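All protein chains of the complex are present and in place, except for one that has been dropped.
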Amino acid sequence: MAPSQQWVEKYRPKQVKDVAHQDEVVRTLANALETGNLPHLLFYGPPGTGKTSTALAVTRELFGPQLYKTRVLELNASDDRGINVVRTKIKDFAAVAVGRGVSDYPCPPFKVIILDEADSMTEDAQNALRRTMETYSKVTRFCFICNYISRLCKTIILCFRIIEPLASRCAKFRFKSLNQDVMHGRILHICSEEGVQMGSEALATLSRVSEGDLRRAITYLQSATRLYGSSITSKDILSVSGVIPDNVIQSLLQACTSGVFDQAQKEVTNIIAEGYPVSQIFSQVYDHVVESPEISDEQKAKICQRLAEADKCLLDGADESLQLMDVCSNTMRALCNMTQECSYV
Amino acid sequence: MAKRKRHVLALEESDDDDDDRLPLSLSSQKSSQDSRSPFERVEEDMAFLQVDSTRDNRQDSDNLWIDKFRPACVSDLAVHSKKVGEVRQWMETQIDNPLGCSCKLLLITGPAGVGKKTVVRVLANTMNAELCEWTAPTPVLWKEHLHNDTLGSKYSSKLKDFETFLDKTTKFPSLPLNAPVRRMKFVLIDDVPLVNGEDKKRQLLQSLRQLLAGAKFPTIIVVTDVADDGYRGSSMARCMGEIVKTLESGGASKIAFNPITVNAIKKVLANLVKAKKCRVPSEMVAEIAQTAAGDIRHAILHLQFLCLNSPKSDKSESRRRKRQQVRGASDDEPPKEQYGSKCGRDHILSLFHALGKFLHNKRVADAESESGEKLSCPLQQQYQRPPLQMKDPELVISQSHAEASTLVSFLHENVPDFVDDDAIEDVADIIQYISDADLVGARFSWQSRGPLLDSGWTNASQLGEAAAASIAARGVLFGNTHPAPRRWQTLRSPMLWQVERSLSSKKREIFASLRDSNIGPVEQATEYIPFLRNISAFTRDAWKPRSPKVITSAADECDEIEDDF
Partner (left out) sequence: MLWVDKYRPHTLDEAIVHQEQAQRLKSLIAEGDCPHLLFYGPSGAGKKTLIMAFLRELFGAGAQQVQVENKAWKVEAGTRKIDVELTTVASNYHVELNPSDAGFQDRYVVQEIIKEMAMSRPLDLGVDISFKVLVLNEVDRLSKEAQHSLRRTMEKYSAACRLILCCTSASKVIEAVRSRCLNVRINAPSEDEITKVLQFVAKKEEIRLPPAFAGRIALHSNRNLRRAILSLEACKVQQYPFTENQPVQTTDWEQYIVEIASDIVNEQSPKRLFIVRGKLYELLVNCIPPEIVLKRLLVELMKKLDSELKHEVCHWAAYHEHRMQLGQKAIFHLEAFVAKFMSVYKKFLIATFG
């Protein structure tokens, strides 16, 4: 049995110009590739929009497969990236002088350190990193990748601002969320390569559930193919994506509208027994509530506030059924205009 | 007998060896005493009985006032005359009627530094009775022990020594009676060895029991209370408690000394000041007496420290600064507040004291609070409370030296008793605060352990501890708006500890019973075990109902069946 390859890896763009939808980024980087001069990079944007792929493709094109290992250090969230690693591993790598290049590739005289998911690094580590950046910026380029720039430590951002005027060697790129056409294009390409049949309805479902995240879309596609063979329907996509069927959400909201507590409780018990992830329920209930024309703004506000709180509680490890129950009870009170406050406290 | 011989051997050997500290200290004691001891004929082994005559020791320790001004007669004693009387009475009966007393054991208990031993010494002195004191030999350090071991001498523990001593006092009854001077002899045991572990404790108790049964001289055992300082010394306290209980149940009389009153201490200090002719203002003396918490030994030491002359000149910066302070103290007008508050014995409240303060929730009566200061921003009626009749709760907590989790557990355990039985709302609030305290404590001790704060997490967790204790104490004070009518209430020690202990052993049991990989521990506990109990309760199968072994045997059977497949 051959080890299966993830399609996400298999169809990762090999060259910068293959990166979908991020035209501005591609243009700037293509220019950098021609001159062989790469600025410090900061990529940010929603997941699955090609940040990591771009970083990998750029470095690969710069150094070629031979030098890639010695010139590029890739660290992501699952590596240990505490302050010790910054002090030792990163610093050591950054400090080493570069050797000669290889023909066929630009091989500029510097190394690249890619820090994937930089926003999950500890603050101490980020601060330590800043020193390293300032000291070795001549021989080492840093490439930060993160989802939210606001989560990145202030010093790093400051660092970007400081270096910027000096060398104009810093570039911030925002990666846009992929629109449906681009997504369809990529998916259909993979489908034809892999011999997968997919109707337009299934395609629409796939792009809906993956919410502009191409990586997720490809993963769903591969999972569906594995489980259900080469002909994929919309239902198959739904089942692998873990998205909860609409009717479940509908009946839950209906029970809330009815104002009968026991009915809501029954729905909750059912959902838990079916094993649906409650965080997913929350996000779908949220979509429904926000889009619903029948619910007043005040009601929406009340419902969403509790949803947000409950979602945080889940992250803290709270019990799913109790949180869902509480959300339902709160939603019911909002929808039926019952009093929100606890009356017996 | 064999052991004792070996010990003697060690003594002889050690005489030539300077490094050999334990035996050396023993032998030197022996030789210095022998010249003065009235019992020169005491056999070698009796060297353990260090004969103490207070007056002889004076020259050696001239520089300590507690030794120098050790009371010589009963009137000098600061101890309450009633207690002295009790001890005297006991001793007199022993002298008058040595055979008539059923038990020759007296137990004196009390906190440190209240003069327990001094009373015995003074009384023995006035009655012209001989006092044989057992003091523990210098403890052997591990290093020394190793050294000794290579030299062939054996380590003998304190407990062992103590046993040997007791053995002797019961085995050689005739000795003092045959002595030419018909002085009554008392044995004073000051230092009951502390023991760790059940075995050792049993051994100790056994030898004490033997002493009870067979003591030939009246014996006085002095035990310093340790139970007072809360739960931290609990294992020690428990051990001591057990010793006291054993002795009492064996018929020993018991006299408990209380801390010495402030006035008595003041009087003693004033006499000292007069005797030494040092100029210490009377307020100072009063303050020392106040802060000594009934410990007269400490009070005297403190006074002596205050009256110290400045040391000889020394050029180092730190010494000079210190000297300035000290000179300041010995000058005509020592800074008043500085010393009393700084050098005073830490006013240690016992944990129970602190708990009592929180639980009883004493507040200023309504009428008085009206006149009190008004808050700049008035609180809503439901959040207003009359002022507390105590120091800041945080101060009380820090004086109690209790860990936050201990304090919280104790408060949690006892608080329902202190709230009026109609006021469940109050309890709900209080428990809520206690759960807040748990959260705060958990938050700091936990998250800081993670990668976020590599450095300085101890500070964070200390802060969390302090905050947790404060929340719990203040929550109990604030929430309890309907305190239960005051009555005598005992404090329970938290059941939670017991629960946690048995829970962890139960958990281990369940983990051990998990032979089958198909179920996790939770399922095992909530489904398998309860149902197995049901199933096995009715069958005549090999399963024994309701014994913890049920599961293991069941699992064994399963395995066997599987093997057969």
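Labels for the chains are A and B, by order of writing; each one numbers its residues from 1.
Here is the rule we go by: contacts are C-beta pairs under 8 Å (C-beta built on N, C-alpha and C of every residue); 3 or more make two chains touch, one makes a residue touch a chain.
This is a predicted model, so every value here is computed, not measured.
The chain omitted from view is touched by exactly one of B:Cys73, B:Leu395, B:Leu463 or B:Val499, namely B:Val499. Looking at chain A, the residues touching the absent chain are 1-4, 6, 76-80, 82, 84, 120, 215-216, 219, 222-223, 226-229, 240, 242, 260-262, 265, 269, 272-280, 310, 313-314, 316-323, 325-326, 329-330, 332-333, 338, 342-345. What chain B contributes to its contact with the hidden chain is residues 405, 408-409, 412, 415-417, 419-425, 427-428, 431-432, 434-435, 438-439, 441-443, 445-446, 449-451, 495-496, 499, 502-503, 506-507, 510-511, 514-523, 525-528, 530-535, 537-539, 554, 557-558, 561.
The working rule: only the chains that are shown with their structure count from here on.
Work out the mean CA point of chain A and of chain B, and you get 60 Å between them.
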